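The other protein chains are all here in position, but one chain of the complex has been omitted.
Should a chain be cited, it is by its letter among A, B and C, assigned in written order, with residues numbered from 1 in that chain.
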């Protein structure tokens, strides 16, 4: 109930604080007898970790996943898989200055309001570091989905208003912002560097596409696939909004424009357009699932800001340390992970009614 | 697991199809000894029902809520409250024509893909009629929240691209589109009438504001308040997206602009701006919660559309019957209901840690 | 969370008080396209209702189940099935005398301690009447299990120390105590009548056998089938204990006696004995599931008892009204229902891992 578990059948429970001994995840409901590649998990963790390029945080967190259970002779057993990632790069001095001050844009004052606790070291449980555990779990979900012909790709669609003009997924991992357009990527990098020089930060939009999702996943009422994906993705820090298919633009369209007309392609039902974004009435329709996520500019900036102390005084602060001027390149794989977890869960749930 | 239940402590389970004997809801986790006003429930149901004005569906559904349990001598007992709303206006002939055809924009083909069943009468379980049950439950949640000083108001911010310029909540119930600006409302009504004349439909944006939410509700990880509200609201039909505070606009802002600086107002922490939309790091911060929801143009239109039959043939169809050319005015109170249910649930959950 | 829902996939939520307008159940997770027999539901409700013979309560509650949703053209749709049973025989005068007094042996004082509410009419939500809703849901579960070759039979093994010597399931419905032995049944009836004449009551042991349960249902850790069945059955009022297979007798046996040795019968693994009661390490092993439940003597007796008033005074009371001198004959089908619900849920859960 305390919100550290996500999913119904394929269910993940994460734990750990940014500056404690370790973070980790217990993954329950994994079907048995599936080959698990540890290098796939490591690959995904590497995509998330800081220090990948000069536009991300320079903290050195080599996240090494240790599998403690649920895998026997290289295959899943059906029992829970626990993965632990040790925390290594504790430079807690970075946090001495802000020990008694709530950082603007962060969960500091709200966490304190909730728990009556000030875990000042790097945000504690509210830190983005928690998402490494999700990425590890997502890596396993991705492997299982891949065997079912389902793949997920996310990329940076825009940063600070600069938008990709082309969607060429082959170049995503070839530029530091993970944009699908190398030209736009250059401009995005410039914007990020400019922000960094000014001790400032920028945000952007991430787009994700799911290929190969069969029709029938999701639910007609509360567990619409749109609803569950929104839940999953909006639980990632720094998200400000989500939209599917035409999204907010749909609000200016006519019904006659927006409805996706249907036709048969062999025995498959297809639509002439994909305004729905692959989900109709909350249930996948077989077309690509398309969604976009708004990411705010990073909250940690080295400028002077006005704030409040734990003991109740107005103050000003400057946040030190090594922070990402733009979190988009790293959040891409977190979004993929949460989509993978949600879809696999829906796929397993669907087995109970068919 | 089948997605007909929402909530953790204050938990609602809805049932019923648009053309079966009844729809209803079981509300569990209601604290005991709270006075329940049946007329408040009826008032909310009346705001949702069709036939309220000439711009909504002319179907005659007088939704009368019957409370079957959980209320004793006018007060809650702590036991589940079951509410049943009988279905009355069965003109099933309206559906004969589409018995074998999947309506574009609807859940027809995806419901069939999921369950192997074609419940052709008015969408069955996928019908928007299900939301009457949510509104009844939300009316109870609202009463309990009101006693805690928490109120929720939603309104039509824009329709077909026409946007309210002023936010005057006192006029919302005084115009048929439930806009907070009577001038804009007139233009919106014109747009809707134009669409109706053309056998077409339009969409819009609903904005909701929560006043009086205390700091500390929500959770730092999966159950961020943003995440749970997104789940709740995106589970309403016709939604295409959701955003909080600055939303998608935040993606073009600098961190130095976006961060809400903090200051003390007596012993309360306030912020100079409310870009966060009342929720920081997934936990309410005491400021107004602000969110916006994209609503697509109604799928049921009386124009000729291309589609596919249950037995697998291409066909064309025209949807008859009495449908809303714009669902925004009626969806306003459904959004309020889902917000109320989510917040009350968060409020009760918070009791377990304090 | 408030404990009115049972199950994970096949999930029932009951509602209603003994003297309110109705009781009922919402059944979620029912697989689609299954033929539902209303007369089967009615048959089970008739087995539970009072007034079946002169040894049960003479209250006239003809429980008529009305299906409100989830069934279309005689078949399940996959959407929740809501069933409502109206309450009819309100003789609330029976309860005037005990309005301010907590009845010994009942939940009256504990319900008050929990909710701060005194719903004095027939026990309110704590009434055994709630089990009619479970029986209705169980009737549906039984139908689905029967199609899978799984059947459940329960019977009165002993009453007031008088134990059946033979287990002949064909005579269970042919005697008023539902014993599997007509000779013993006569003696049991005598004991019950003797208790009734003395304004007293008696208890007994119910045994249940499941035939045809496939191996592999249940779980190795918290959701052992023994654990979930215990949860299900001990949630029925008046239960004092449960045991599986050899049960408490196992505590005096040697391991070499108790272990069921295994052998092959074709490709099926069987055991020479069934001390395990059909469940090994929490998972069904393919043998008959065997369990026994202790039922206490009915709490409502017409003798003078010492008790306490709501306002905090010592008092004495005599309970009037028409009560069962022995609840065993009626609880038989409630136990069957809870077993059916648990097994069907386990069966559907098993689909997610195979």
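The rule is short, and it goes like this: a residue touches a chain if its C-beta (ideal position, glycine included) is under 8 Å from a C-beta of that chain, and two chains touch if they have at least 3 such contacts.
Just so it is clear, the structure is predicted and the values come from calculations on it, not from any experiment.
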Options B:45, B:65, B:79 or B:202, residue touching the unrepresented chain: B:79
Among C:21, C:51 or C:104, the residue in touch with the chain that has been omitted: C:104
Absent chain, residues of chain C that touch it: 1-6, 8-9, 14, 102, 104-111, 113-116, 125-126, 130, 158-161, 195, 198-205, 214-224, 226-228, 230-232, 234-235, 237, 239-248, 250-264, 267, 269, 271-272, 276, 279-286, 294-301, 303, 305-308, 312-314, 349-350, 352-354
Chain A residues that touch the omitted chain in the full complex: 1-2, 4-5, 8-9, 11, 13-17, 20-24, 26, 28-29, 32-33, 66-70, 72, 75, 77-82, 84, 114-117, 119, 124-125
Contacts of chain B with the absent chain, listed as residue ranges: 1, 9, 29, 31-32, 78-79, 220, 348-349, 351-354
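One rule holds in what follows: only the chains that are shown with their structure count from here on.
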Greatest separation from chain C - chain, by CA centre: A
Distance from the mean Cα position of chain C to that of chain B, given in whole angstrom: 39
Whole-Å separation of chain centres (CA-atom averages), chain A against chain C: 46
Junction residues of chain A - those touching two or more other chains: 1, 9, 220, 349, 352-354
